[in-house]
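Dumping the structure here so I can ask a few things about it.
A single protein chain has been omitted from the complex, and every remaining protein chain is retained in its original position.
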Amino acid sequence: MSPLNLDPKKAAPTQWRSLDELAMSPEFQAGLEREFPEGASEATELDRRQFLQVMGASFALAGLTGCDVVRRPKHEILPYNNAPEHLIPGKPQFYATTVTVGEEVMGVLVESHQGRPTKIEGNPQHPSSQGATGKLQQASILDLYSPNRSQKVLKNGASSTWDAFWGGMAPVIDGFRANGGEGLRILSGYIVSPSFAAIKQHILREFPKAKWVVYEPVNRDNARIGLLGAVGKPVDAHYRIESAKRILSVDSDFLESELNHVAHARAFAKTRNPDLGKAGMSRLYLMEARYSVTGGVADHRIRVKPSMIPAALALVARELANQGLTFQSGETQLIDSALSASNGTIAEFSPQLISELAADLAAHRGASLILVGKHQPPLVHALGHAVNRLLGNVGTTVLYKISPTFAFNQDSPASAVAIRDLAADMEKGVVDTLLMIDANPVFTAPADIQFTSHLSKVRHSVHLGGEVNESAQAALWHIPQSHYLEHWDDAISFDGTTSIAQPLISPLYTTFSKSEVLAKLFDYRYRESLDIVKGHWMSRSGALGFEIAWRRWLHDGIIETGALPDSGPGSSSGMDAFLKAHSSSDEGSREGGIELMLFEHPNVHDGRFASNSWLQELPEPITKLCWDNAAYIGPSLAQKLGIKDQIILKNDKGVPMGQYDKPMIKVTRGGHSLSLPAWILPGMADETVVIHLGYGRKKGPGIAEGAGFDAYPLLDKRVGQPLSVQVEVTGSTYTLACTQDHWSMESRPIVREGDLELYERRPNFSADEFMNPHPPLASLWEEHDYSKGMQWGMTIDLNSCNGCSVCVVACQAENNIPVVGKGQVIRGREMHWIRLDRYFTGDVDDPGLVFQAMLCQHCENAPCEAVCPVSATVHSKEGLNEMVYNRCIGTRYCSNNCPYKVRRFNFSNLTNHYSESEKMQKNPDVTVRFRGVMEKCTYCVQRIEQARIGFKNKGNEVIPDGAIVPACAQACPTDAIVFGNINDPKSRVAVLKAHPRNYGVLTELNTKPRTTYLAKVRNPNPAILKLSRSAT
Amino acid sequence: MILRDNTLPRATLVESKSFGEVNEIICAPTNPVRTPKTWHILFLGSLSLLCLLGVMLAYLVWEGTGIWGVNMPVAWGFAIVNFVWWIGIGHAGTLISAILFLFRQKWRTGINRFAEAMTIFAVMCAFIFPSFHVGRIWVAYWMFPLPNSMGMWPNFRSPLLWDVFAVSTYFTVSLLFWYVGLVPDLATLRDKATSKMKKVLYGVFALGWRGANRHWQNYERTYLILAAVSTPLVLSVHSIVSFDFAVSNLPGWHTTIFPPYFVAGAVFSGFALVSTLMIIARKVYGLEKVVTMHHLDNMNKFMLATGTIVAYAYAMEFFIAWYSGNPYERFAFINRALGPYGWAYWIMVSCNCIVPQLFWWKKIRYNLLITFIITILINIGMWFERFVIVMTLHADFLPSSWGYYRPTWVDWLTFLGTFGLFGTFFLLFLRFLPTLAIAEVKGVMPEASPHHGHHHQEALTSGGQH
Amino acid sequence: MVFPRWTNKVPFWLLVTLAVLACSIVFIFWYWGSPKHLEVGYQPQQPINFSHKLHAGQMGMDCRYCHHTVDKGKFAGVPATETCLNCHTQIKQDAPDIVKLREFHAAGKPVPWVRIHKLPDYVYFDHSAHVNKGVSCISCHGRVDQMDVVRQVEPLSMAWCMDCHQAPAANIRDKDLITKLSWTPEGDALENGRKFMDMYHVKPRTDCTTCHR
Partner (left out) sequence: MEHAKPLGIHQSADGSRLDASDSQIPVKLFGMLAEFASPGEIYEAAKKIRDAGYKHWDVHSPFPIHGMDRAMGIGQSKVGLIAWVGGLLGAGGGFTLQYWVSVHANPFIIAGKPFNSYPAFVPVTFEPGILLTAFGAVFGMFFLNRLPTLYHALFKSKNFHRFSNDAFFVSIEARDPKFDLQATEKLLTEIGGKNIEVVED
């Protein structure tokens, strides 16, 4: 699909010639100037036709709005002047590029329609993607077109120009040439780009006295320090999850928020296939205080108070020692200090549990794995690696390889330290110039160092970023940064895979990449981002045959650099020094009382995605909250605080719903306090409060502003470190938007779950043990014959699905699904075609968690069809439940009659106020729905039809299995969603539908759904089950 | 028949003794001099409510259904509740004029005209909701089978489409029925009229009626046929309305008991409103002589009967839900009574099942004030019955999809507005048309029998001949 | 006496007038309201007087010389200005229209052709799917090779599309002849059509999602 770009200099630009014209054309500029940050639910007027005329022929049919059959007024067709090569109007093209979020580097393919990038897909050749993506990568394309983007240079908040900026900075830089960079500070995120690192080297060489500060509020510094202590080399741990039979995760949310989580999720899912049997299927133990999605899939989830987590691991280690593992002296010290570091009594752990756990691990030497969460203190990491080594996992399930990006960042200490040093220098007034490169320290820096107030002491503060955020407003200069799809770049992923990031569109506004800005400021030998990247790699691989290599890199999206060498187990010789540095109590928290844990938000991360409306409206996986964050507390703490929330207390009786007004609580830490709504989350550790960071942007751009509550002021230590707080109920309430009110399955056979023992005893337990008793499903008439031709169907494996929600975002991007805003979500009008249902099972204090993607089931006897008075929803001969928007008159009867309630209605006009730029993201192959029509999952019928036409044009009438992949299946990291022709017995989907775990939801209604599910099978430790049974 | 008329105590049908007096009594309201103040006040009120309705509907068409409280899963809110409520009220008229006619219930003549008018205006109110609740009203005409350049036709399997046909047929036939009944009385007004204007207007609509017996013959046959077809029609309409729910597959909706139970409920609420209005009109216009306590007593007995049927239906629903052993059904009904909308359920039960039982006591049946209050309670209860049924949507099969419905101010004002529509038309009817069927009332007076005063033998024979 | 004798005639004549009125209204909608009338015959003035009759007809250029993506993609493709200049840098440089054309090209401005065949935005028509199954240009666009100024000759209404999707034989021909607008089958057209239908596996679909997505 992705054509070779011959001359790279031309290749990229010519693709979007018409957009060059567009970007420069006055009316378009005007259109963009007009945009100002505002809520997703508000409207900005636009004139579609004018826009179309600017956009050219290809968009005229792009399906931007609803029906106008009558011809007048006249439409124009604007052809190219010089036609770009490879371009067939109406056929999307795919280009490989790279997305970088913090430390996470992911190779992706970007779908482009006549020069408009519209959708991000995973790059199958890139190890950290393998064809899938994370939700942040999926949603990142919206930032390109966001009306909240920063579009012009600001000086003291007033509109200014680039020339003014260059002119203003030139003397400053000259000054630094004189003093060797005295007082020059450059603050950036973690550096993964070799070419950018080269610029950094250049600057530090030219200005030896300058300092470079690497600051990531959410970082892996603890893991690095711990590894340095345990291994003695600057290595990264590479986990071979696919070959681990027993996994103990110590507060490690490795399926959602840890580095490389997409690849981990895929690998882990492979080990969860119950057909592997007792010997083959993995077992996951997890100790955590919060409730993470990884906790949801765990076989044994052990609730531990934050400050007790180190102790928990230490106890396991000690138990292992008792069972015959011999720790070295340093490591025993680790255990002791871990135990001492945690205040709580270790009595609250059941010793039998610990011993059974340890026994299970010990029984799987070389095939077990200890994972420690990035927020745990270094000594826990060190301990984790020690245990891994003793269990013989190093070399089998854990590999240590020298970190390829270590060199880029080594001259800056750990973020937490670095930012404090910087603040100190600023306070001393020794910082003359501070360049904040694509970072937002004013918002994310710990409150106690008063970064903002010190910033005023800096003479020249410059902020480079994609949006006018807190730092931009506090700085002297703000200069707009181009989106990663607008400039050339490169990145090296932690496993050494290096990839080129090529632009798909020339900058919509006059913006520059961070490389370009620094190159120009500090007079680097290249200026254009293309030259910077190309130049860097030419200097590496030499000019000989470079062009051919370069073209291949662009095509594949990766530069195959040989896999990093395994640096072996290393030695714990540095352990003593490490212990001195880190076992001291400042790391552990002897704080006790009610403990607060601050984490990055799974959707908006540390706040950098807060203005992305897709991610704002995407329900948080566990609580299903959107547009806000909240203080999560367990039921026990709620009762202690006297909070009566019927949702949880009356859970299984009655249906208390529509109660979105949540009680506010005041969380106080030292001088700072924060009032925010309390959300009762079953399964939280007792006496624990969890708050997600990244919300409550004060002067945040656009929709970010006013959404949620800013917890950074409470942060006076590392992110994720337990902080003791006082909590009181304020008495006032706050309205939260939640997309799933009800928590319990009401003991209905919806998500069907069993353990491995049951499965092996009765492979099709899901069908016979759960089905509601019902009379035989006889039909009154001769049923329609679906045995011929291609018949589409889907299976969703509940064992693989971990609820990460990337499918929801992918679907939104592919199908032009509008965002409705908080108010409408509260009214129950969210538009997501995929509702990722989340149910808690069992005891409210320590429940299990299951997810189920609920989307149109394409029932063969679809109840929705019979009741539509105008035949707007009917069945295709290939078994699709078709929804014809332009026939729909909006009686909403179909939704009433849908037992799965998967239909969505355009109650208001959600699509006629897109900004000019937002329209450019829309997929031209899918109608943008208008007010008053119903919509729902179509199995991505546009992809089916394109594939069909493609194959038929080539003369073959059958579409091979796997040629059609719906957006959700494509994005899914765990491959849980499989789509295909159920009439072809060899197709994957047909095989899965024949699988004993396969079952349909509500089949007793004789709806005959085409979407079916594979029952969930956990692999709990029988010994531990026995314990809990005897306990009760 | 005639025999029975003679034996019935006079007070039960018409207290007046002369045709002339009946004329006077019934035509009086159309005389401007006799129009009471209250009429003017009420009319002004209704008119302003009617304007309110117009504004609300305009706002709706402009902004979309988003201004209502409807959501997912409760995609039908007030609109359908009000629709079923109004259409239900509309059933009394036809029932009285058709079914009671077939059963030769002569007391119906005291109220049928009144009730028929009510039917027509109620159906008008009802019609507004299904037509305006759609998302794109400008293409709502796709529900009618019209040839078009898309080659698309409606889906005749959809209960909503059945509604379209049922309700429009019902409206048309009721209108004809009402008008045919009016023709002789319009002639009466024509001949009483003094002003040229009235002579012309009444004259035109009276079609030149001259009471000829050769006309009366066809006329009576027509009336009989209309009654004969309206009877199944009136039963079919609310059955079909109930299909909107019964034909679906939702717990609490998908029940075979709905058609009879909806019809009973419709008659129940219809009679209640007829009594409510009749009690007022009777007082204001002094119609006591033609609308006797006997009429009201009969109405109350009807309410008692239908109310008891409805109560039985509620009980039976619950029983079947339990008996079916279907967990979704069971939950749906327990949730109705104890769930978040339990309050509505209990209002419904107390108004529809408990209150009407008071009518077992003759004293209460004959007490105007209490009757008046009870009839109003019944209509509140019947509105809530529909509310409870529609709200069953809020929790069906998958708990993940459960939601909660809150009406918005627009919902409320639109509902209020329909009372304006009803009131305006109804007051105009009171003011300009004979509120009672003059000819029919005369026809059931003992004096109307050609054998009045003769001895029974001949009465019997001629009675038999008829 | 309120009503004179003649009033007895009124009802009859009223009835007659109403009947006539009703019929004429129906007819008005039926005829003037249909795409057959609204769409067919649309013939806007183009910015440059390009004559298909001259190029495609008399000079016999193949349609695909300019509309070169017709068998590859959704859109037939409006030729880039440079395509015209391939020849017109030699031929007729100084004809006023060519001068105009060069000006557009020099200014880097696209030629604002006026769209004639316009389907609603929610209809996804794919040229390649039809052309590759032997549906000729003529079936939808008529004898463009005889038009000086192109005009719409078919209603392009849904019913019209469905007619062909239900019975395509009449519009299927040898793939090599799809751009031969003057070609007419010798012998039975339907027979000929069926032959190629079998050859090309022409099974037109009538599911909604064939066109609406």
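Residue numbering begins at 1 within each chain, and the chains themselves are lettered A, B and C in the order written.
Just so it is clear, a contact is a pair of C-beta atoms (placed from the backbone, for glycine too) under 8 Å apart; a residue touches a chain by one contact, two chains touch by 3 or more.
Just so we're clear, the structure is a prediction, and the values are computed from it rather than from any experiment.
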Contact set of the excluded chain (shown chains only): A, B, C
Hidden partner chain, touching residue among B:41, B:55 or B:176: B:176
Omitted-chain contact residue, chosen from B:33, B:197, B:212 or B:369: B:212
Touching residue (missing chain; options B:39, B:59 or B:165): B:165
Residue among B:153, B:318, B:346 or B:366 that touches the chain left out of view: B:153
Touch list for chain C against the chain that is not drawn: 1-8, 10-11
Touching residues (missing chain, whole complex) on chain A: 779, 781-784, 860-866, 871, 874-877, 1008
For chain B, the residues touching the chain missing from this view: 2, 18-20, 23, 145, 151-157, 161-162, 165-166, 169, 172-173, 176-177, 180, 184, 187-188, 190-192, 203-204, 207-222, 225-226, 229-230, 232-233, 236, 240, 243, 438-440, 442-443, 447-454, 462-463, 465-466
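One rule holds for everything that comes next: only the chains that are shown with their structure count from here on.
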A-B or B-C, whichever has more C-beta pairs in contact: A-B
Inter-chain centre distance, chain B versus chain C - centres from mean C-alpha coordinates, in Å: 55
Multi-chain contact residues (two or more partners), chain B: 152
Junction residues of chain A - those touching two or more other chains: 887
Chain C residues touching chain B - in the complex, by the definition given at the top: 2-3, 30, 34-36, 155, 157-160, 162
Chain B to chain C touching residues, read off their complex: 147-152, 196, 199-200, 203, 208
List of chain B residues in touch with chain A within their complex: 63-67, 69-76, 133-137, 139-140, 142-143, 152-155, 157-161, 164, 244, 247-250, 325-328, 331, 335, 338-340, 393-406
